[in-house]
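Below are the C-alpha cells for one structure; questions will follow.
A single protein chain has been omitted; all remaining protein chains appear in their positions.
And then chain A:
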Amino acid sequence: MSDFLLELRSEEIPARMQAGARAELEKLFRREMDAAGVECGEITVWSTPRRLALIARGLPVATEAVSEELKGPPVGAPYQALDGFCRKAGVEKGDLETRDVKGRATYFAVKNIPGRATKDLLAEAIPAIIRDFSWPKSMRWGAASISTESLRWVRPLSGIVALLGDDVVECEVHGVTSGSVTLGHRFHHSGDITIGNADDYAMKLRAGHVIVDHEERQDLIRGGAAKVASEAGLKLVEDEGLVIENAGLTEWPVPLLGRFEEDFLEVPPETIQLTARVNQKYFVCEDEAGELANAFICTANIEAEDGGARVVDGNRKVLAARLSDARFFWDVDRKKTLAEHAKGLERITFHEKLGTVADKVNRVVKLARWLVEEGVIKGADPDMAEQAARLAKADLVTEMVGEFPELQGLMGGYYARAEGLPDAVADAIRDHYKPVGQGDEVPTAPVTVAVSLADKLDTLTSFFGIDERPTGSKDPFALRRAAIGIIQLALENLLPLDILLSATKSHMDRDFAVKELRASQDNKGRLIEQVIDELGHEAAMGLLKGWAPSLRNANPKKEIADAVFRDLERALLVAAPVRDFVLERFEVLQRGEGIPVDLVRASKSIGEHGIEANVVRLRARVKALQSFMDTEDGANLLAGYKRAANILKKEDWHGAEGEIARTGEEDPLALVDDPDMKAVIDAKMNERHAKELSYEPEPAEKALMDALAKSEPAAARALEAEDFSGAMAALASLRAPIDRFFDEVTVNADEENKRAHRLDLLAAFRAAVHKVADFSRIEG
C-alpha cells in the first residue's frame, strides 16, 4: 500500500473556479482508477491560486492478475468455427486447452491478464486527467500554441509533482514532465522545494510559506479578520463568499485592518459595503451599536516586513478613491427628484419589441392601481401604489445604480426618503424587486406587494406577448423567477389573485377594468369573469365569438364594445399561456415541498374545462385532496371512480351533454346563450328526464341516486364557501354507495333503458367527483 500525491502547478487560477476544479480533479482521478481496476480509498483534494493537489491514500502497489476462461467449440467442430473463436479470443490455436464438458471434449482459451504496477497505471492516468480536465474557460499559451491542438488549461500549466510512495511517477504532458520538485510562495520563498512523499507535502509547502489546504486558509481568514476587528473594538460583518474568494487569492493569507475617513459614512452603508466587497474584496465592520464603522479588512498574501503598514495605506487610498466616487454619485443623484430622474427612463430600451423602460413603468402603474382597486390587494392606498410604481424604476438612471447595478431599488428607496416621500412609497420602491428567487424575503406591505406584483405580471405577459418564453435551460429574461415571485406574493399574502384575469388585464391596451365592463353591461357582461374562471381560455374564446355580436346590438356605444372585445381577445391569447406557465411553476414548488404532482394536477382541473387560476385556492384544494387521499374513503373512492370511468370509456358513453358536444360546438355555455340551440337542448333534456323513471331501480342503484342527490349540492355549497375539506367530506359520502352499486348492480343490463340510466348514473357520479377534483389525473 502506498499513498499517491499529485500536484498540478499553474499560473494563478481564478478564485471562483477553484472549488469546481477540486471536484473535477477528484472525479477524473476516480474515473481513471476505476477504469484501471485500482481500488481507491480516501482522497483529499486541495487548491491554492497556483496549484491543485490530490492525495489518494492506500493505493495497492499493483493490480491483481486476472485469469479469464472462454469456452470455445467442441473438438472436431468445423475449422472455420475454431478459427473464428481464436480470433475473437485473441489466442493461437496451439494455446487452446481441451476439457471435458458433459462428455464432450471442448476447446477452452485461457487468458492470464497479468497484474500491473499502479505506478504504470498512474503514469497513463495523469496525462488523461489533464487532457480531459474541464474548465469554465481555458486557454493556450507559449510556443506550442502555434498549433490550436496544443494543451488547454485555465492558465499556463507549469509543473507536475507525481509521487507514489517515495517514487516519482514519470509522465509527460505537452512538454511538462513530472517530478518531485515544486515551488513555494511567490515572494516569501525562492528556489525549489523537493517533496519526499504525500506525507511531507503540506509540511514542506508550509515551510515555503504556502498553506495548501484551502479550508485552513479560509479558517485563518475567518478567524484573523474577526480578531483584527475585535482588537479595534469592532465586530466583523461576516461574509462567507469573501472568505472563500480571499482564500482563493492567497497562499499565505494575512488579514489587515485599515481605517477610512469617517466623513464617508454619510453615504448609505450598503454602498460602502458593496464598494469594499465587489471592487476590493474587503470585509467591513460594525461598531457596538451595529452601525457600519469606518474600517475595512483586506487580506494580504504576504507577511510584510513592516507589519503591513504600507499595504494597508495603499489599500486605504484605493478605497478612498472608490468611496469618493460613491459620495459624488450620492450627492449628484440627490440634486434631482426621483420624478425628474424617471424622465430619463424614456431613453432606456426595455426590450426592442417592448419599448422603453418608461413604457413599462406606465403599464405597471395602471396595473398596480387596478390590483388595489379591484380588491386583489387590500389595505393599500391606490394613489400611493400608483406613485410608488411610477418612481420604482427611476433609480436605474442614477449615477449610483449605473456604477452598482446591484443597488437598484435600494437606492431608489434612499432617494425617495431623502426627498420626503411617504415611508410606504419609499419601502415599495426599495423592495419591489423582491422576492428574487426562493428563500428571499417576500414583501407583505400592501403598497410594496402591489408594485412588486404588477411589475412581475407585466414582465411575464409582455414577454409572452412577443413569444419570448423560456425554453429548456434558457430563460434570459428570468421569467421563471417572475412567475415564482407572483406565486410567493400571492401565497404569503393570501391574495385573491386570479392569474388569468390579471394577466388578461395586464395585457389589455385599453383602460377598461373588467369591473367597469361588468357594471356597464347587462348581466351578460358578468359572464366574462365566469367564463374565464370556470371554463378556461378555449371556452372563453368560443363564448366571445358567439357573444360579441349580440352585445354589440344591445350596446349603444357599439364601437367601444367592439374594441374592448378585440382587445380582450388578444389579451386572453397571451394570458392563458401565462396562467399555464405560472401553474407549472406552482407544480414545481409544490413538488419541492414533497407534494405529489398528480394531486396538484387533479386539483388544478375543475369541472370539464375549468382551471384553477388562484394559487391560494389551489393550494387549499391540494391540501384537502392530499388529506382525503390519505384516508381509506379517499383510496376507495378513487378505485370506484376509476372503475366508473373505465366503463364509461369502454361504452363510449357521453350522455345527454355528450350529444350536444358532438354537434361540433366546443362550448356548452355558448350554446345555452344561443337562441337557435335552445330547442335542441330542451329536447335532449326532456329525453333524459323521460328515461329516468321508466323502471324501478334496484336498491343499490336507488341508494347511489339518493347519495348523489345529497352529495352534489353539499359539495357545491362547500366549494362555494371554499371549504375544500367539506367538499371532500361530501365526496366521501359517495364511497359506500358506489362500492355497493358495483357489487350489486349489473350496468350492462339487457334492457336498453336500464343500461342507459345506469351509465348516466355513473356519468353523473364522475361529473360530481370532477367538480371537486379531476380524479382521472390521480395515479394509483
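Assorted remarks:
In this text, contacts are C-beta pairs under 8 Å (C-beta built on N, C-alpha and C of every residue); 3 or more make two chains touch, one makes a residue touch a chain; residues count from 1.
Here is the rule we use: contacts and distances are computed from a predicted model.
Of "ABC transporter permease", "Nitrate reductase", "Glycine--tRNA ligase alpha subunit" or "Acetolactate synthase", only "Glycine--tRNA ligase alpha subunit" is the UniProt protein name of the chain excluded from the display.
Taking the complete complex into account, A:L319 is the one of A:A109, A:C285 or A:L319 that touches the chain left out. Across A:I43, A:A300, A:L573 or A:A700, the single residue that touches the chain missing here is A:A300.
Where chain A meets the omitted chain, the residues involved are 11-12, 14-16, 49, 137-148, 154-156, 158, 186-188, 249-250, 280, 282, 298, 300-302, 304-306, 310-311, 313-315, 317-319, 321, 347-349.
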